[in-house]
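Every protein chain except one is present and positioned as in the full complex.
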């Protein structure tokens, strides 16, 4: 018997993204091909420390903001 | 050698990362400039349209990172940006910049002072970008900023040290390093700032927008070294006052 995990809808920087229910942040970032090294994440306006990414599970409707370093003066 | 907070630098030229054609040119120009501290911004990732990765070449070059809060319009946003930057880059060094005015990019003194105070409390090494206002610089110093970064002229204007009279006062009164940031358009401007006694300068547009950024990076390196050397060697000074009128000390010859 196959186990199906349900899919939830979250928002990443304003864009709708589907991901498996109960996925953690690290997994989401990996799916999105985001370099883990230079990224900062805010979940529903609260910054999530890097050390907490593995333990942070996503729920439907979550708003994720991803920031990275870019060129600027 | 210049010490700011927990770091010591042999180069007094700091650089920005903006306005380069690509990140390879950026990295090569920064290396040519000898800069050991580089500032960069933070922005939301566009997952469909990735920006050039600037971090890998910079880390390979071995420079220190100074994330900035450009984009923040008030203290609250700046503090948020600072925490994001700390998470993203793993450094508590921060260039605090708040410019609610998108046209001239003038730094907001009130929001900057408020943000600086909070960020220092949260353990950041704060380098605030501000106008060349001597009193503001003393206030920023008092709330614990590790240096002050008064502007020479508006960002990107390349006008040089329009604020030189005020920079002199700031340099005279400061008890933390003074880094002239913004407006430096030519190596001669950088040399002038160093000759005046500034501890360092931050240059971005002048190098990135030059026809040959690598060569310009090197030119700035030499200018900053030369300006500092001149300052340490003791400049000869110019004659400022006309010697005039009747003798003031003749009365001393009558005594004794």
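Should a chain be cited, it is by its letter among A and B, assigned in written order, with residues numbered from 1 in that chain.
What we mean here is this: a contact is a pair of C-beta atoms (placed from the backbone, for glycine too) under 8 Å apart; a residue touches a chain by one contact, two chains touch by 3 or more.
Criterion: contacts and distances are computed from a predicted model.
Peer 1: Looking only at the UniProt record of the hidden chain, which name from "NADH-quinone oxidoreductase subunit N", "2-iminoacetate synthase", "Transketolase" or "Protein kinase domain-containing protein" is the right one?
Peer 2: Per the UniProt record, the undisplayed chain of the complex is "2-iminoacetate synthase".
Peer 1: Write out, one label after another, the shown chains that touch the chain missing from the document.
Peer 2: B
Peer 1: From the list B:28, B:53, B:168 or B:225, which touches the chain that is not on show?
Peer 2: The one listed residue touching the chain not shown is B:168.
Peer 1: Could I get the residues of subunit B that touch the absent chain, sorted low to high?
Peer 2: Contact residues on subunit B toward the absent chain are 138, 168, 172-175, 234-241, 243-245, 247-249, 251-252, 255-256.
By definition in this document, only the chains that are shown with their structure count from here on.
Peer 1: Take the average of all CA coordinates in subunit A, do the same for subunit B, and state the distance between these two points in whole angstrom.
Peer 2: Distance between chain centres, rounded to whole Å: 35 Å.
Peer 1: In the complex formed with subunit A, which residues of subunit B make contact?
Peer 2: Against subunit A, the touching part of subunit B is residues 16-20, 23, 26, 39-48, 50-55, 65, 67-68, 70, 80, 83-89, 155-156, 182, 204-205.
Peer 1: Could you please specify the touching residues of subunit A with respect to subunit B in the complex?
Peer 2: That would be residues 12-13, 15, 17, 32-35, 37-42, 47, 49-50, 65-73 of subunit A.
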